[in-house]
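I have a structure here, written as structure tokens, and I will follow up with some questions on it.
Removed from the display is one protein chain of the complex; every other protein chain stays in position.
Note that the chains are named A, B and C in the order they appear, and that numbering of residues resets to 1 at the start of each chain.
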Amino acid sequence: MAKKLMEAGLQYQLFQGDTAPANGVNDQKQSVAGGIAVDGFPGVKKSNHVRESCKLVSREFQQEDTVVDVQGVKIGGLHLGIMAGPCAVESQEQLLEAARAVKRAGAQFLRGGAYKPRSSPYSFQGLEEKGLNMLAKAREQTGLKIVTEVMDAAAVDIVSQYADVLQIGTRNMQNFHLLKTVGKTDKPVLLKRGLAATISEWLDAAEYIMCEGNYNVILCERGIRTFETYTRNTLDLGAVVAVKRLSHLPVIVDPSHGTGRWKMVRPMACAAIAAGADGLIIEVHPNPDVALCDGKQSLTPANFSLLMTEVGAIAAIRGKTILYREK
Amino acid sequence: MAKKLMEAGLQYQLFQGDTAPANGVNDQKQSVAGGIAVDGFPGVKKSNHVRESCKLVSREFQQEDTVVDVQGVKIGGLHLGIMAGPCAVESQEQLLEAARAVKRAGAQFLRGGAYKPRSSPYSFQGLEEKGLNMLAKAREQTGLKIVTEVMDAAAVDIVSQYADVLQIGTRNMQNFHLLKTVGKTDKPVLLKRGLAATISEWLDAAEYIMCEGNYNVILCERGIRTFETYTRNTLDLGAVVAVKRLSHLPVIVDPSHGTGRWKMVRPMACAAIAAGADGLIIEVHPNPDVALCDGKQSLTPANFSLLMTEVGAIAAIRGKTILYREK
Amino acid sequence: MAKKLMEAGLQYQLFQGDTAPANGVNDQKQSVAGGIAVDGFPGVKKSNHVRESCKLVSREFQQEDTVVDVQGVKIGGLHLGIMAGPCAVESQEQLLEAARAVKRAGAQFLRGGAYKPRSSPYSFQGLEEKGLNMLAKAREQTGLKIVTEVMDAAAVDIVSQYADVLQIGTRNMQNFHLLKTVGKTDKPVLLKRGLAATISEWLDAAEYIMCEGNYNVILCERGIRTFETYTRNTLDLGAVVAVKRLSHLPVIVDPSHGTGRWKMVRPMACAAIAAGADGLIIEVHPNPDVALCDGKQSLTPANFSLLMTEVGAIAAIRGKTILYREK
Partner (left out) sequence: MAKKLMEAGLQYQLFQGDTAPANGVNDQKQSVAGGIAVDGFPGVKKSNHVRESCKLVSREFQQEDTVVDVQGVKIGGLHLGIMAGPCAVESQEQLLEAARAVKRAGAQFLRGGAYKPRSSPYSFQGLEEKGLNMLAKAREQTGLKIVTEVMDAAAVDIVSQYADVLQIGTRNMQNFHLLKTVGKTDKPVLLKRGLAATISEWLDAAEYIMCEGNYNVILCERGIRTFETYTRNTLDLGAVVAVKRLSHLPVIVDPSHGTGRWKMVRPMACAAIAAGADGLIIEVHPNPDVALCDGKQSLTPANFSLLMTEVGAIAAIRGKTILYREK
């Protein structure tokens, strides 16, 4: 077998024990990915396809843009996806007010954290399932799709019952067990870039999800950590351009976390779309001054509306649409 | 109540819903930490003590060094802890050979990954429970304590059955559910610094563990991500000095990951001890050239032995001992 | 005097010796900047105005946008400035070909290095004065204004004889003697951000130029150094937005150095203008494959032309014009 593999230009590695890492390639895509059906060899438990071009995430593997369909709302290709809402779900009233406002301005998704990752254990940790319930109610009343974070593999089931899109936060980009678990669901996944993750590591994290069978991955650039302290993070729009070249997956941008300052959100949202991003995720709060978290980077509904107008004009130049149409 | 709190110089915040974040301070330390027994107020479900000096992790909270006792082997204060072994458990033979070698040279702990966090899903992911078994056998034969990584909250139980110290890897430093879960065990925890975590975030991560009741936390500086590419990471020994001032917890250093080059491990290990570190964790492999992971940064047993001699001399100047003594 | 200063809310510091640091505020702006004419006090040799709002560079000091007028071509306010040309002047033919192409596409400035800062002493260092001559000839033939780098205070005189705009390179952003020297000329200065300079340090560097009397400073974001290695630098468009808020000076963007990859230049140029940049500086080479430096990030004339079309559309949305009009 070794000889055959080498003739086919493949590397191989023998493992002791009966460990069975995730299959690099699932059935239906196997012929494309592997070029040679190694999994059929006697004694082969798994095949690791290490050529860059074989990665499911890569543009070489799939040339056309992936369009993720979230219950009829599309992101990718010509379709911009706009997600907006408060950092954290604080109450039903706050959430509904935000939801109606962002819907009015043209958003298709309501964001809002029910489980909040916080650096300190003494910060507000979210309303948890109560918050998920409030999100579901907001969906009922507005028709907006729900995107919310899941922080642990054990919570994937419960969050999946409420959410339309599962968000993996920046701190969990390399929580591999969580990636594999959401990879086994059929929910679209919003994968935020780790705050010090290279583009290559970010795409590898998406590969963890995809190689479990879930191809509906939306990447999200949200700023990286650098020496600059004026902004909360350094929004790396070059990464958006790079990812659009390296991968077929849609990429959206979070200028709220990417800057940490609401006055910078609008121009950076415009820049993101001009760079070719497939959408935005924006923090909007009815009353940012009293927000339980991230008030400084939250837009008022009025400012969000202004943002949408500007973004729409730039999207048009890029040949993209943000009009929300149900199937 | 609000008035009373304000008189006591405390901030407070009211949450909607019946969410109950972890108590900042557990019972036996409450009087020291809180200064005022707010938890007894009617309607109070939790108290969040936000003063820096009140954090369990802080030097202000506890002035004397914490000495973590791992089944009779101590780390902290005057006791250096030396952990060594292969990056990954590959086979029983490899592991035993490494274990005997590092024990001979003076290590008290055997390190070795059974679950391996890897950037790509197609890299070797570890032997999992089979690997844990091999570690246990190595402990039986050498008396070394076992330190091994747990990557997910769901695996804490199984890993705890085998390990003497639970390692939280750099990618999981802010996997808060995992932190809380190990915080509920009675196993000492080795908490690696995130690759782009500030010192403050690192200490907050330790606080997550401690506020669940587990005070046996050992911090581990393992290099941060910077622009420099000659080394795998930039080992931040200044962070060791800083943490020794800010916190009472022991801090050890991983010069293997911190440099990524075996030829740099010995001098950086010496530097770490000179800076005041409470121990080291070093990758040692019987035959680094064929290691399944991190061969480039692994020492041979002979070089590890040389390292221990040099480190011992510097430790003596610092008034610390690395002699291994069972209780 | 001390009492009077304190009444005016000013800090002061007495220096021993007769040192006389640069005056913080020059005559004609003194009343605005200082609020109190401290320089007139007996024994006062210099006044240091440390309030942020007093800095000449600050938006608080001057609310309206500075428009720099380069021999009739304006940058700032509603006027976009487009600079393009080869990284290095290589020959008269190469330069003229590039100049004609970028002019045709709408650029108003020809860029080209006669003195090249290179990390290694064994790399091509530029044609020096011969190169300056070639630039002057290209100006004669095309009418383009010339922007070229001056690397040392001693060369300011000679470069000023040829250039319309003096470029301070990223490595020299804190070469204070050079800053002061160009501050004493009446040539507009293009001040690139240092590769690890904070926004605050960048503005302070501009202040060095301005406090010598030269207010014609154009800032240039060209990417910062981060951990990401896919791109040559990380283009920090957030800094553009920040600087437009903090300062009245025009800011342009260099997506060529900011990405290091020609395929990324066009979308990042669009993003820069969408973010609110006042112009661009782009590397264009008639034949990038044989360029003596930075060929990988240089556009062909055809691609530059395409870039100008897209940028023009986005500029229109931002209410800015890139039409080139001589006075």
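FYI, a contact is a pair of C-beta atoms (placed from the backbone, for glycine too) under 8 Å apart; a residue touches a chain by one contact, two chains touch by 3 or more.
Because the structure is a prediction, the values reported are computed rather than measured.
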Only one of B:V182, B:A275 or B:L299 touches the unshown chain, namely B:A275
Out of B:T66, B:Q167 or B:T259, the sole contact with the unshown chain comes from B:T259
Cross-chain touch to the chain not pictured, restricted to B:C54, B:V182, B:I199 or B:C220, is B:I199
Logged for chain A, residues touching the omitted partner chain are 196, 225-227, 229
Against the hidden chain, chain C presents residues 13, 15-19, 21-22, 24, 48-50, 90-91, 117-128, 130-131, 151-155, 171-172, 174-178, 195-196, 200-201, 204-205, 207-208, 211, 225, 292
Logged for chain B, residues touching the omitted partner chain are 196, 198-200, 224, 226-231, 234-239, 241-242, 245, 258-259, 263-264, 267-268, 270-276, 310, 313-314, 317
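We adopt the following convention: only the chains that are shown with their structure count from here on.
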Judged by C-alpha centres, the chain sitting nearest the middle of the protein is A
Here the gap between chain A and chain C, centre to centre from mean Cα coordinates and rounded to Å, is 37
Chain A to chain B, mean C-alpha position gap in Å, rounds to 31
Rounded to the nearest Å, the gap between Cα centres of chain B and chain C is 47
Chain A touches at least 2 other chains through residues 196, 200
